[in-house]
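As you look at this complex, bear in mind that one protein chain is not there, while each of the others sits in place.
Moving on, here comes chain A:
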Amino acid sequence: MSTPTVETPQAGPEDQPDTTPPPVGRNLMDIPVVARILRSRWYPGIVRVPIAAVFGLVAYQLLMGPDAAHDNAGTALMWVLWWPLLPIVFVLLGRFWCAVCPFGWLSDQVQRLVGANQPVPAFLKKYGIWIIDASFLAITWADHVWGIVESPWGSGVLLLILTTAVIISGALFQRRTFCRYLCFLGGLSANYARTGMVELRADSDICATCTSRAACYNGTDKVAGCPMFTFARTMDTNANCNLCANCIKACPNDAIQVRLRKPTSELWFIRSPRIEESFLAMAIMGIVIVQNVTMLEMWSDVLAWLQRTTGVTSYPVIFTIAFAIAVSLPVGLLAGAAKLASAHNLESTKLNFARFGYALIPLDVAAHIAHNLFHLLAEGGSVLTTVAALVGIEAGDGDPALASNGTIQVLQFALLALGIAGSLYAASRITRRRYRTAARRRTTYAPMAALVLLLGAVNVWLFLLPMAHRM
């Protein structure tokens, strides 16, 4: 007696979900020089020392130097050089900055001297990213209302406030609690590092045989544990790795690899998307829009129009309204796109929001770098003149531009084109990975692609308009 066979409909190749595992790129630890540097006891301290020295100078200049931003080397070094270069470092090297950040070093020293080493409070673990989101928005708001960037004293006070938060956190809590759960720059770098081209991962086959009681996480007698509370064995994101190489030094099996990878590839392998991280991605988009809008010549006309229309003459009130609108706009648009997608892909709006917020990160990064490129290239000369003035060399009040506006704009548009392409590709890969049928993929991808194109167009339009200088 033959058993009846059940005919199952044959799924076409287009109905197969993309289940390919994350690609494994070249392991940089195979290059002897790289391996030697990362295993050296001088790494990353040797990079940290000059950076800490420059930061000390910046802090001194901001707090004790000239009151005019135009003459202050601290303002130039901090806001014209360091701040614009930072997102570029995030893309190239992930959170490497966090490994050499003077604040992180300060936290380590405080911990060594008086640290109570208390466990991280549960509410920080749960709501840390929301605190980062809120503090990032608050600092941006404060900058516009009180002019922190244009005021050396204001920037100096901001540094003192951050220093206080770092000292308190380092004194009370374990490892780098501040960097992981509270630092607004850490939140930004965590998001941007996902697009990075370098990843640190453990070889799971070797880890399966490990008997060292998680030396990569806990550390050894000679090497500290992971400062970012990340267990290399299960790690699948760059967001919480600062490439400090503690795990590389502590691992007795040489299981840790530092690999190259395709930029943005992490974004479509995220297993547990978090709404707060997607919210941060959209808030950053809003912040970039605000930064661009308030630097436009037409901003004063907009202010005047708002004052005429609403009768409100207080700048903080008007700016707060404009800021709220600008930040809410990308968040609301993603919520709308998620709502449209959820009607067809059988997942909740919240999950769609969380999943596809990550796809906007490439455009975020591109718009952020494009905005900062203006400061770097149109005002970069001020770094040289103000630093030269510190040592008594009069460099004159010449044009601080390092490139013409035309060149800067071409670079900005090239970056935006890359960002838009990266976001569209990431959204397409997420839909291909997640949804089985072509119809579901199409109805999910369409609103997300429309959102990327809309936000891209807004950014292109903003970068077409002339911007004011910071210095």
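Definition applied: a residue touches a chain if its C-beta (ideal position, glycine included) is under 8 Å from a C-beta of that chain, and two chains touch if they have at least 3 such contacts; residues count from 1.
Throughout what follows, contacts and distances are computed from a predicted model.
> Which one, "Tol-Pal system protein TolB", "Branched-chain amino acid ABC transporter permease LivH", "Chemotaxis protein CheA" or "MYXO-CTERM domain-containing protein", is the UniProt name for the chain you do not see?
"MYXO-CTERM domain-containing protein"
> Taking the entire complex into account, which one of A:V24, A:A134, A:A395 or A:A457 touches the absent chain?
Of the candidates A:V24, A:A134, A:A395 or A:A457, A:A457 is in touch with the missing chain.
> For the chain left off this view, which of A:R36, A:K126, A:K262 or A:R442 is in contact with it?
A:R442
> Considering the complete complex, identify which of A:R48, A:R95, A:H144 or A:R175 is in touch with the unshown chain.
That would be A:H144, which touches the missing chain.
> Please pick, from A:Q118, A:S204 or A:S348, the residue that touches the omitted chain in the full complex.
Residue touching the absent chain, from the options given: A:Q118.
> Go through chain A and note every residue touching the omitted chain.
12, 14, 63, 67-71, 110, 113-118, 144-147, 150-154, 157, 160, 163-164, 167-168, 171-172, 213, 294-295, 297, 299-300, 303-304, 307-308, 313-316, 319, 378, 399-401, 404-406, 409-410, 413, 416-417, 420-421, 424-425, 428, 431-432, 437-439, 441-442, 445-446, 449, 452-453, 456-457, 460, 463-464, 466-471
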